[in-house]
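Once you've had a glance at the structure underneath, I'll fire off some questions.
With one protein chain removed, the remaining protein chains of the complex are shown where they sit.
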Amino acid sequence: MTPASAYPVPPKPDTVYYFGTCLVDLFYPDAGLAGMDLLRREGLKVVFPQNQTCCGQPARNTGMYEEARAVARTQFKAFPNPWPIIVPSGSCAGMMRMHYPDLFAGEPDQAEAEAFASRVYELTWFLVHVLDIQLKDKGEPLTVTWHGSCHSVREMGVTDEPKELLRRLSNVTLVENPREKECCGFGGTFAVRMPEVSGAMVTDKVVSIEGTGAAQMVTGDCGCLMNISGAMGKSGSPVKARHIAEFLKERTHG
Amino acid sequence: MADTAAASTFVERAHKVLGNTKLRGNFRRAMDGLMAKRAAQFADIAAWKSLRARGAAAKRRVLARLPELLEQLEANCTANGITVHWAETTHEANSIVLKILQDHDARTIVKGKSMVSEEMHLNAFLQKHGIEAIESDLGEYIIQLAGEAPSHIVMPCIHKNKGEIAELFTRHIDGQPYTEDVAELTDAARRVLRSRFAAADAGLSGVNFAVAETGTLVLVENEGNGRLSTTLPPLHIAVMGIEKLAEKLEDIPPLLSLLTRSATGQGITTYVNMITSPRKAGEKDGPQEVHLVLLDNGRSRVYADDQLRDTLRCIRCGACMNHCPVYARVGGHTYNAVYPGPIGKILTPQLDGIAVAGDLPHACTLCNACVEICPVNIPIADIMVRLRREAVHPSDSPAVMGAGCKHTATEAAVWAGWKKMYASPALYRMGARMMQRFGNMMPGGMPLLKEWTSVRTRPVFAKKTLHELAKEQGYSDV
Partner (left out) sequence: MSEDARARILSRLRAAPPAAAPDRPDWQPPRFGDQRMARFRTMLESWRAEVHDTTAAAWPDTLAGILATKLAGKNSRTVVYAPGTATGKTLADAWAGREDAPALVPYTEPVESFKSVLVQQADAGVTGTVAGIAETGTLVLWPGADEPRLMSLLPPVHVAVVAASSVRDSMAEVVAEQGWKDRMPTNVVLVSGPSKTADIEQTLAFGVHGPKELVVLVVTDA
C-alpha cells in the first residue's frame, strides 16, 4: 500500500519516542498506553519522555505564536535523540509536522524545529507503513465505523491507514460513514466560543454515525473522541466510542 | 474568551438559523448536492492535481505581476474601445457608475450577477439617485423581490425553497397564480424580465476574468441574462476587483475548467461570454459603449502582505462555502458580509478591518475542508490563523486595519499562564495532578464547561495520567 501522504516511509527503527498529547494524558491515558504497547509488541523500544507536555496547538490556533513556540521548545528539549516521534493523534501530529516549520520561520531555532517536525508520525500511519503490523483478532464479531479527524486526513494525509488496520481484524466489520470526513465540530476553542454551532455539528455527526448501524465508533483523535462521545452520552446513543489504539490492543490481546 | 461583543453577533445570528429547521434543511440539502457534483467532476485525482497546479500558478503569476498587468489590460481595453476607470473605494466606484449612467440619461439598468456590485451596495446607491437597477439572474431577482442579500456567492437564493419563492412571485408579479412548479416559476421570471431587458438603458455585469494580453472580459453564466445585459442595452458597464485578471488567453481554459467544475460541478457553464470591444462599425447589435470599472477597496493594502496576498487568488467559485461544515449549518446571512463562508471569513476582515469582522476568523474549526478543494490552492486555514493573531497581536504589516483591537489583558494573562504551565514540565505534572484530584469536582456551571456540556457530557479526568502509567509500565524516560 502506498502512503497517501507526501513524506517518505522511514526504515523500521529500533527505538521510537512516544508523544502522548495533553488530552490523552489527562483524559484518555489508557488509549495512550495502548498505542505504546502496540509499538512495544512489534519489537520496538518505546521511550516516553516524562518532560513532554503539549504540542502548543491551542495557542497557535488562537494566534498566540510566542506562547506556542515556548511550549514547542519544551518538546524539542524533551525529545533530543534523532528517533521517530509517534503520536496517537492526527491533530497534534499535524501541528508538529506541518505547522512547526512555519511557526519557527525566521526564528534562531528554525532548523531544530524543522528537524523535529520531520521526525513526527501519526500512530496508525506508522503501524501500517513502517511496521506493517499483523493483527490477530481475538474478539467477538463486531460492526464498527470509523471517524477520521480533519487534521489526520487533511494535514497528515492519513486516510485509509486506520481503516486498513480495522480491516485486518478478522472478526470486525467496517461500515463506512458517508460523512466520515466531515468535521465533528470540535475545533479546540471553537467548541466553547461557538457552542451552539459546534453542538449542531456534533449532533449531525452522531446522527450519521448511528445511521451506519455500527455498534462502535472508532477514531484516532481524542479531541473528536471527547466531543463525539460526549454528545453520544448526552443524547443516550447506544453507540460506543473508542480510540483506535485501545480498540486494536483490546481486540488482539486475548 | 475575548472579543465577546463581536463574537456574540455571529453567535446570535447563528442562533436564529440553527433554530430554523426549514432553513437548515435547505442549506444542508443544497450543499450535499453541490459537494457530490464537484466530487464527480474531479474523480481523476491526478488530473485534478495537475489542473489545480496550473490554475494556481496562473493566478500566482497574475499577483506577481499585478501592476504591470493592470496597465496592460487598460492599454488593450482602451485600444479596443473599452473605457477603463479606476476606483479606490466603493464610493468612488458608485460615483463613476452613476456619472456614466447620468451622461446617458439612463433611468433603468439590468444587471447580470456581480459580487463586486454587492460589495459596492450599488443598487441602493443608484436608487437614491433615481435609477432603478433590476437584478436579472433568477436567484438575484428572487432575493431582490424579497429585499434580501445573497446568502451564497454563486447561488444567491440557496436559502429559499420553492414554496417561499412561489409566495414571493404571487405577491410581486401581476396575475401570477401560486405555483411551486419550478418550470412555471422560471417562465414567469422570463416574461417579466424580457420586457425589462428590452427597455433597459444600460446593462451592468461583473467579470470572471479580464485577460490582460487581449483586453478581453470573460463572463460565465448559465441563464443568458449576462449575455443579454451585455448585448441588448446600448451601454454596458462592467465592474471588477483589481485582482480578477488572467495574464494570457491560454490561462483561460484551465481557469474556466476549475471555476465551473468547482462552483456547480459543471464541466462548463451554458455560456462563456468573451467581450473584447463595443459594437464596431457594421455590427448590428452589442452596446455602443463599454466601460470597465476597476475597484480596489482595500485590495492593494492586502497585496502589501506577502502571506495575505494569497487571498487575492480567489476566483469566486464558492466551493469553499459548499464544503464548509460551519456554512452548511448557519447559512450565508449569518456572516453579515458580502462574501460568506471560508473565503469571506478571511477576505472580509482584510477588506473591512478586524474591528468590524474580527469574529469571522473564529467561526471556523480549521478543519481544512476548504483548503482541500480550493481550485487555486489558497491556504485559507493558515490565513485564518494569521488573522486571529493580528486581532490580538498586530504584526508590523500594514495590511490589516484594526490589528490588535481584540487584545485584552484577561486573554493575554490566560495565555501567559498557559505558557507558564506547559513550558515547564514540572509545573505541568503538578498541574495535571491537581486536575486529577479536583478537576472532576469543578462546578458544571463554570465558563467553558457550561458551553461544553450544553450538548455533551462533561469530560472525566482519568485517575492516572499517561505520564504515570508509562512510568508504572516500565517505559523508559530517555
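Here the chain labels run A and B in written order, and each chain numbers its own residues starting at 1.
Keep this in mind: contacts are C-beta pairs under 8 Å (C-beta built on N, C-alpha and C of every residue); 3 or more make two chains touch, one makes a residue touch a chain.
In this text the structure is predicted, and so the values were computed from the model without any measurement.
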Item to check | Shown chains that the omitted chain touches within the full complex | outcome: B
Checklist entry - Which listed residue, B:D105, B:D285 or B:D396, touches the chain dropped from view? => result B:D285
Checklist entry - Out of B:R107, B:K162, B:R437 or B:K463, which touches the unshown chain? => result B:K162
Item to check | Per the touch definition above, residue among B:A39, B:A198 or B:V478 touching the missing chain | outcome: B:A198
Checklist outcome for this item: Given B:E118, B:E223 or B:E390, the correct residue touching the omitted chain is B:E223
Checklist outcome for this item: Note that chain B touches the absent chain at residues 26, 29-30, 33-34, 47, 50-51, 53-54, 57-58, 60-61, 63-67, 70-71, 85-88, 92, 95-96, 136-139, 142, 155-157, 160-162, 165, 182-183, 185-187, 189-190, 193-194, 197-198, 213-216, 222-225, 227-228, 231-232, 234, 242, 248-254, 256, 264, 267-280, 282-286, 294, 296, 300-301, 303-306, 309
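Here is the rule we go by: only the chains that are shown with their structure count from here on.
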Checklist entry - Where on chain A does chain B make contact in their complex? => result 18, 20, 22, 24-30, 32-33, 36-37, 40, 45-54, 56, 58-67, 70-71, 73-74, 78, 102, 150-151, 154-155, 181-183, 185-204, 226-227, 229-231, 233-235
Checklist outcome for this item: Given the complex, residues on chain B that touch chain A span 1, 7, 10-11, 14-15, 18, 24, 325-326, 329-330, 362-369, 371-372, 382, 385-393, 415-416, 418-419, 421-425, 428-429, 432, 435-436, 439, 448, 451-462, 464-471, 473, 475-478
